[in-house]
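As you look at this complex, bear in mind that one protein chain is not there, while each of the others sits in place.
In order of appearance the chains are A, B and C, and numbering begins at 1 in each one.
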Amino acid sequence: MQLHEYQAKNILNKHNVPIPFGKVASSYLECEEIVKSVNGRSVIKAQVHAGGRGKAGGIKVVEGSEDAKKVAKEMLGSTLKTFQSGDTEFPINKVYVEEASDISRELYLALTMDFDEKCPVIIFSTEGGMNIEEVAEKTPDKIIKIHVNPLIGPSPYKIRNLLSQLNLGKKVSQQIFSIIQNLYEIFNSLDCTLIEINPLAVTENDKVLALDAKITIDDDSIFRHSDIKDLFDKTQMNQAELKALSSDLAYIKLDRGKVGCMVNGAGLAMATMDITIKAGTAPANFLDVGGSASEERIEEAYKIITSDRDVEIILVNLFGGILRCDVAAKGIINGFKNTNNSIPMVVVLRGTNSDDARLLLEKSDLDISFAEDLPSAAVEIRNKLGIS
Amino acid sequence: MQLHEYQAKNILNKHNVPIPFGKVASSYLECEEIVKSVNGRSVIKAQVHAGGRGKAGGIKVVEGSEDAKKVAKEMLGSTLKTFQSGDTEFPINKVYVEEASDISRELYLALTMDFDEKCPVIIFSTEGGMNIEEVAEKTPDKIIKIHVNPLIGPSPYKIRNLLSQLNLGKKVSQQIFSIIQNLYEIFNSLDCTLIEINPLAVTENDKVLALDAKITIDDDSIFRHSDIKDLFDKTQMNQAELKALSSDLAYIKLDRGKVGCMVNGAGLAMATMDITIKAGTAPANFLDVGGSASEERIEEAYKIITSDRDVEIILVNLFGGILRCDVAAKGIINGFKNTNNSIPMVVVLRGTNSDDARLLLEKSDLDISFAEDLPSAAVEIRNKLGIS
Amino acid sequence: MSLLDKDSNKVLIQGLGRDGSFQAERCIEFGTKIVSGVHPTKAGKKFKQNIPIFGSVNEAVNETSPDIGLIFVPAPFAADAIIEQIDANISVIVCVTEGIPIADMVKVNEYLKGKKTRLIGPNCPGYLIPEKKLKVGIIPGSIVKPGNVGVVSRSGTLTYEAIVQLTKLGIGQSACVGIGGDPINGTSFVDVIDMFEEDENTEAIVMIGEIGGIKEQEAAERIKNSVSKPVVASIVGQTAPEGRRMGHAGAVITGKSALASEKINSLKDAGVVIADSPTEIGQKVKELLKIK
Partner (left out) sequence: MSLLDKDSNKVLIQGLGRDGSFQAERCIEFGTKIVSGVHPTKAGKKFKQNIPIFGSVNEAVNETSPDIGLIFVPAPFAADAIIEQIDANISVIVCVTEGIPIADMVKVNEYLKGKKTRLIGPNCPGYLIPEKKLKVGIIPGSIVKPGNVGVVSRSGTLTYEAIVQLTKLGIGQSACVGIGGDPINGTSFVDVIDMFEEDENTEAIVMIGEIGGIKEQEAAERIKNSVSKPVVASIVGQTAPEGRRMGHAGAVITGKSALASEKINSLKDAGVVIADSPTEIGQKVKELLKIK
């Protein structure tokens, strides 16, 4: 779950990570007031869940409150599309207004999970303010990593050794030392998968500030962070994906082809998508019902897939393990009854209770072709769509 | 460092450990006001650093505000001596006023460090409200311990398993489950060496409450708890011991004999005390100057020992390791110069720079006999005190 | 499979809710010796008339001496259940639960270091040794057949896919192991491939990988250096959209090494036969075993 910059900065502030003075605004009048109180150059930043806002026009520097009003009027209520966001247009409902800082240097600091080393990792670079993946590719030696023992936390000696390599001066190093410890505290206590401060700025008078802040929380941990759950901004998400999420389903809209895919398991999802391409078309979306879906969840899944107008045919590929195929069949039949659409389906059912499931589906009024396996499913799709 | 009950309960309350309604009072008028607001039976408890307050008259139940006023007038400004406090009289400067609870059951819960297992330990007993050492001796099976891996924290399964042995009912068990987790949070974040809730009360309507609370903080950790440092109540400590503590010296007054002991190291301290008894007398006090004392600290040590009116002779037994004997000698000479008393000394100096030290002391005006080792020091003490 | 095939193969099941109970029955049907259950509120009762249910793993271990633990405990409590089983010295733990917080598993993994317990999963279908009638997890027992091909996969459902193909072609399995799709898990491809290499009953190995991470490259390295048996592998996710979450975080393209093409190249370089699609795995194994 991603947080907005203003939410992330609020958390940073609570944990004594220094940030420039700033406030969030929902209207251009609020925005104007804030800039007045800043009394100088300010930065207005669109609060959207997309990286690369700057290049896309989502970050504007204003000289005074009049200017701020104008910029806020333009931004608020519009949408933003960045090179990182794909086709998605993100609505701008809030802007963050921040005092402009006199920056002498931009650094990069992030905490994330290193899945290969199986532990948290602190990533630091003197090349802040840029695309860090580009830095990693072109000048890998400019990226320093500290692996953190998750039971011990970040050892002070490791941070000290990192900082001593960089010659940032005693004053700046000491501030970064505390910032790293405080960020780890946030990372650990809030189950973050990512905290990224880019840039971590050094001002003209050697103060270190988090100029931008990106925080992502592990979705699987949300059950123990009820306060964080409330921070989630639903407007930033594709509505079908949101609906899926609320039913604990993983749905992804893909603007590629005509096949709606219902699967269980990520591996099978990927294999299924590969098969739609073999069938001469491509997936319109895919929905992973997960390991142990109930009848209701499957019904919801059916509704989400069929609400996608790109879908001309549905490929259901379920392998019962912890999921029971008969339960899935009932869910699909209920979905069909309650929406009454007539999108044809190709169905591959195997594993736990798949025979019962087939019987149930055969008795229903659904337009179904059964296939034994994925290659024959591909043939069925070709036939149904008239692809030669 | 020990906290008062009212301070401990404030911490408990912040960490969501339920306590009865209560407030601290420094005057009988405040006390009266609090009891009025409680509007019913209340308990008035002397805030002193001694266990066993109840038996010593430090805990009184009052029926109304008039009664409260009377009790508080008696308590405040007086002193308390309990069977656990030895000869020390603790001044009562504050009382804690608490709503009386309807108790159906008294349990015992403590967290401390198990030095043998080298980890924190949770101690639980259904025999609350009593002297737990007595329970441990007479009915050891009534005491249940959970050892906690310090890197993992208290595993929920261990707490669950503990509670499932006790048949306390689901409602009570669930409350204790949370209380244990919250207490561990306090234990860990504040570097406690002890948190003791005795009794942990179950009320008539199955609410679990901490009726009393004792918290001790590891003195060596105080450097990282500046807020806790301020909670220390200096009035509860022997003034000479307090003075020693402020110079980082370990001083203990013993009401036994005539010998003031200055030593370095706890082991040597104990051996030295044993020797005073062999010399036919006993220690009046002992002061451990620790591993690496400066000239100033040794001077302070000399002043503390000589300010004890029981002291007729001083036995200095120092073995230079990290401590340098010459530094110690200078400190003693300065102490002598600046107090100008004439208490005779028997001095055993060995190890690092002991020859230099002896030369310095010989040149001084101090009344000193040197001894090669502890047995000959015992002989010197006998001679000087005229013990035959 | 000496590491997964214990002498007694006695299994404890922790978490006997809807899914746990259903799957426990399937395990028993297959022939697995389930000796005890652990469930916080069902202690003292029996599962299927004769299997005792305990309130804690310790009690269950003391009374029924299981070697293997199978966990269906809900995600918020699953890491604690794993630690409970580790502390009770269970030799092999299979954790089926999906959705365990990453931070929990990172800590469990660190806690496991130096301990003798082997953890498979979480978010995995577990394993199955057809010959021994041992099923620890949720791989459907109906699709397997005793034989000499070892199957290992990150994806649960693709494990089944591969098994079905093999069985249809008359090729049996020595063991089928689903290591799970989570980014932090207890047993890796390398671990299982080592077991297959040592196992007398295994003649060939099937490995099904995914995009994301570097675990397939590590496997390739190991195969190249110390595996004598033939390996067929398939990597799924070639058409997956870049940078989007595909149901589990492990399948995100995080860097070049995470790409399917990179993984396939490493495996080819290690002499592994590549099935372009997982639907071709059975056929590839058949060809390979004929050639042999």
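Methods note: a residue touches a chain if its C-beta (ideal position, glycine included) is under 8 Å from a C-beta of that chain, and two chains touch if they have at least 3 such contacts.
Just so we're clear, the structure is a prediction, and the values are computed from it rather than from any experiment.
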item: Touching the absent chain when the full complex is considered, from B:260, B:290 or B:335; value: B:290
item: Given A:161, A:239 or A:341, the one touching the chain that is not displayed; value: A:161
item: Contact partner of the left-out chain, one of B:13, B:188 or B:307; value: B:188
item: Sole contact to the chain not displayed, among B:14, B:36 or B:224; value: B:224
item: Absent chain, residues of chain B that touch it; value: 113, 115-116, 118-120, 136, 149-151, 188, 191, 193, 218, 220-221, 223-224, 250, 252, 254, 263-271, 273-275, 277-278, 282-283, 288, 290-292, 318-322, 324, 350-352, 373-375
item: Positions on chain A where the hidden chain makes contact; value: 149, 151-152, 155-157, 160-161, 164
item: Contact footprint on chain C, counting only the chain that is left out; value: 113-114
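Just so we're on the same page, only the chains that are shown with their structure count from here on.
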item: For chain B and chain C, chains touching each; value: A
item: Chain B and chain C, separation of their C-alpha mean positions in angstrom; value: 55
item: Chain centre separation in whole Å, for chain C relative to chain A (CA means); value: 28
item: Numbers and ranges of chain B residues touching at least 2 other chains; value: 151-152
item: Chain C, residues touching no fewer than two other chains; value: 107, 111
